[in-house]
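With one protein chain held back, the other chains of the complex are shown just where they sit.
For subunit A:
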Amino acid sequence: MTEFEQPVLSVSNLNKQFGKGCPSCKDLNEDSLKKNYCPVCGTVYACHDITFEVYAGEILGVVGESGSGKSTLMQCLYFDQEVSSGEAYISSYKDGKTDVFAESSQQKRYIRNHIMGKVYQNPLLGLRINFTSIGNIAEKLIAAGNRHVGKMEARGKELLEHVNIPIYRIKEAPKNFSGGMQQRVQIAKALSNNPPLLLLDEVTTGLDLSVQASVLDLIKTIQRELQITVVIVSHDLGVIRMLADRTMVMLDGRIIEQGLTDQILEDPQHGYTQHLVQSLL
């Protein structure tokens, strides 16, 4: 990785607040205690001044306790939620010179359909559970401008085979599948048009250990094969240790520490990270 290489995704000063805010919120942000909730007006600062970069072929892990703003960050990156302020640049969209948060909703949809893939924690959000599994994969391909049934069917079969869905079940609706299978269909869907950027939001939470292992294995294999860039959110340090090259730790909507995964796990600097690592190991 050279110094001059452009990051695949670069986010600067991303803020997301729920609520209007009030004058006393300002003090809150400068408060050394750094809480993310204003007791006066009830505004929640879910993400505060998030700045990070992800480079090609890299896996970035995001850890943090429940309610620390990990998922909100992912939703902002996938345009599920509108950011309050901040900028983001994606290298494969208009040469990375346009702030994607400032684009029209039509352009955002284009970016989602062509450049990004997302796997939600809850498969119901990422899938149309009443449509066939192969139809779910076709949905993303159609959205990316594909209009050839034969090609889409072949691609869908290839992907579903890759994620170990038996071939005789590909025309079944995901609502009949187990949670692990649904998650795997979702991964196949997210990967269907080879997106340069993949966002994974707690993909393994709620799956049993053997399925967890196979899903993680799958992600790792595919990532190595296709050299895609991944941002993975998890509160499971085991997942982060296995997958992530670099990790950032979030607490109360702020990034409190970031660095190489080994460094974070072996030599944590911040009190919360130390606590987190201690409680696991």
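In this section, a residue touches a chain if its C-beta (ideal position, glycine included) is under 8 Å from a C-beta of that chain, and two chains touch if they have at least 3 such contacts; residues count from 1.
Keep in mind that, in the parts below, contacts and distances are computed from a predicted model.
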{"item": "Name of the absent chain as recorded in UniProt (options \"histidine kinase\", \"ABC transporter ATP-binding protein\", \"Sigma-70 family RNA polymerase sigma factor\" or \"Alpha-D-ribose 1-methylphosphonate 5-phosphate C-P-lyase PhnJ\")", "value": "\"Alpha-D-ribose 1-methylphosphonate 5-phosphate C-P-lyase PhnJ\""}
{"item": "Contact with the hidden chain (one of A:C41, A:A56, A:I129 or A:A143)", "value": "A:A143"}
{"item": "Option from A:M152, A:A188 or A:V203 whose C-beta touches the chain left out", "value": "A:M152"}
{"item": "Option touching the unshown chain, where A:V83, A:I134 or A:L276 are the choices", "value": "A:I134"}
{"item": "For subunit A, residues in touch with the removed chain", "value": "105-106, 109, 128, 131-132, 134-135, 138-139, 142-143, 147-150, 152-153, 171"}
